[in-house]
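Okay, here's the structure, questions in a sec.
With one protein chain held back, the other chains of the complex are shown just where they sit.
== chain A ==
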Amino acid sequence: KQNAAAQKQAEPAVLQPTPQPKDDFQEELVVRPLHSGDIYASFQFRTLWETDFMRGNKVSHYRLFPKSLGQVISKFSVRELHISFTQGYWRTMQWGQPYLPSPPGAELWVWFQDSVTDVDATWKELTNVLSGIFCASLNFIDSTNTVQPSASFKPLGIGNVTDHRFLRYATLPREIVCTENLTPWKKLLPCGSKAGLAVLLKSEKLFHSSFHSQAVHIRPVCQDWQCKTTSWELRQTLNVVFDLHNSGQGKREWSLFKMFSRTLTEACPLASSSKIYIDITDNPEQFELSPATSLLSQAMVLGDRRTFSVYDLTQQDTFGSVRSLNLLIRWKSTEGDMLRPLLHAERYVAGYGLQTGEIHTLMYNHHPYRSFPVLLLDSVPWYLRLYIHTLTVTSKGKDNKPSYIHYQPSKDRVRPHLLEMLVQLPPNSVTEVTVQFERALLKWTEYTPDPNHGFYVGSSVISSLVPSTVAMDTNSTRERPLFSSFFPCKEESSYFVRVYTEPLLVNLPTPDFSMPYNVICLTCTVVAVGYGSLYNLLTRSFQIEEPSPGLAKRIANVIRKMRGVPPL
């Protein structure tokens, strides 16, 4: 020991022993066969990093956490960032509840730190920077589609202060999701798409699906049970539902190769845990899983205790002798029904013509005897002028007065309508919220190049604490699979769920854009023919002109001129 100490002192240039890495990466895939024969796969990649972006010193050494997102957090003083890109609509009644809900199109909501002085300017810059990172048109987010919810979207990370002045929420229902959004998303992963579960993410298969959603969630979380230090968590999630007939060719048999056209050969070397969970709760005798695994795990997720078969990719023997893993799930029978989701919502536009209409939002409570409160957030663009005096909330035919209403009226071309209501849904009932609106005529430069497609109204968001059938796990720091630890759980008897309705597509009165050309032609013709002729008649004087004589007469005139005689 003395020699070692002496050696250390003699060589001051020797590097200090490298400190324990303070960042951690986990990857996980959950596969849930759905009752309709479709299959639901949910990827989650989580990077935890114990660092402080908010303190004075700049963070410059990035290892697993992507540098582009770290710079965004520190430059814009972001406390929480949630962005999702979704193609398709989640069918709750056929597929159950998703592990991570998201609305069609793009959705971005951000909590800023208390130190930000001008939240709107920071929000605008943040959306521009994110549009460059994710190759999406997020720069179309401006004050006309941003709202500041007053009670929904509480922070999902740790924190004490919840002043809603620092929250901004925006959706772009028209946003298209394609390979150009997946490419930068994959580049944020530590292993990229070269190793681990991300090799399965091939765009040709992922976009040929009924539902595709990719999201990035950044928030501060507790590091340990004492929760005195915080670390930053980056979760990248990708949910996809493959259709039985489109991708499955009608056969109730799914495998990794059939879903993704790839098999797994290794875990990501930078990951501390890399697991696949297959949900086998629904009558495990009904389908066959191969290769067989003895690892089983139970988790309390979405108010239910589910059983999962676990494949650990960090163990070499999971891959078997062929050194590749191709899971095969084969149905043996199609009986049995799935757990009915307790909360479900729909929305549609009623009415006729291009003048007025009515928005109906229906919320279904399928619990037989419990009622629970839901918080409905509606953000309607300014060109649908809502008449709030016609707002009615009815359940089971009777009026249901909300215990909290927050309404912010719209301002033309400045901000949209914001309506938030806390409604108690009676057991086993349908609650209908209706409001009438009038359509506005936009200025001709405000129309999109394809206005006859219609204009989108973003999805309504329904947040609720739904009573659960089993006691939920409130211990947030125990080792839990990633898909069950996204929403923090404070009490055992209920779990938090967020349901998105369909976006609406409304037609606004659209002018005929070829009319300016037609009008100019018609007006000029009328002016030229009508006014021009009148002007000529009034201002011109007429002179009689002799018709020019024939050729013989002209020659005779020339001869007569030469002779000096007056012409004919």
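The criterion applied here is as follows: contacts are C-beta pairs under 8 Å (C-beta built on N, C-alpha and C of every residue); 3 or more make two chains touch, one makes a residue touch a chain; residues count from 1.
The rule is short, and it goes like this: contacts and distances are computed from a predicted model.
This figure omits one chain of the complex; the name its UniProt record holds, of "F-actin-capping protein subunit alpha", "GPI-anchor transamidase", "Proteasome subunit beta" or "Septin", is "GPI-anchor transamidase".
Per the touch definition above, the residue from A:36, A:74, A:113 or A:137 contacting the chain not shown is A:137. Only one of the listed residues, A:315, A:392 or A:448, touches the absent chain: A:448.
In the complete assembly, the contact with the undisplayed chain comes from A:375, out of A:73, A:375 or A:506.
For the chain left out of this panel, the touching residue among A:94, A:230 or A:510 is A:230. Across the interface with the omitted chain, chain A contributes residues 13, 15-16, 18-19, 87, 124-125, 128-129, 131-133, 135-137, 139-140, 150-151, 154-160, 162, 164-165, 174, 176-180, 183-184, 202-204, 206-208, 222, 226-230, 373, 375, 403-404, 406, 422, 448-450, 463-465, 476, 487-488, 490, 496, 513.
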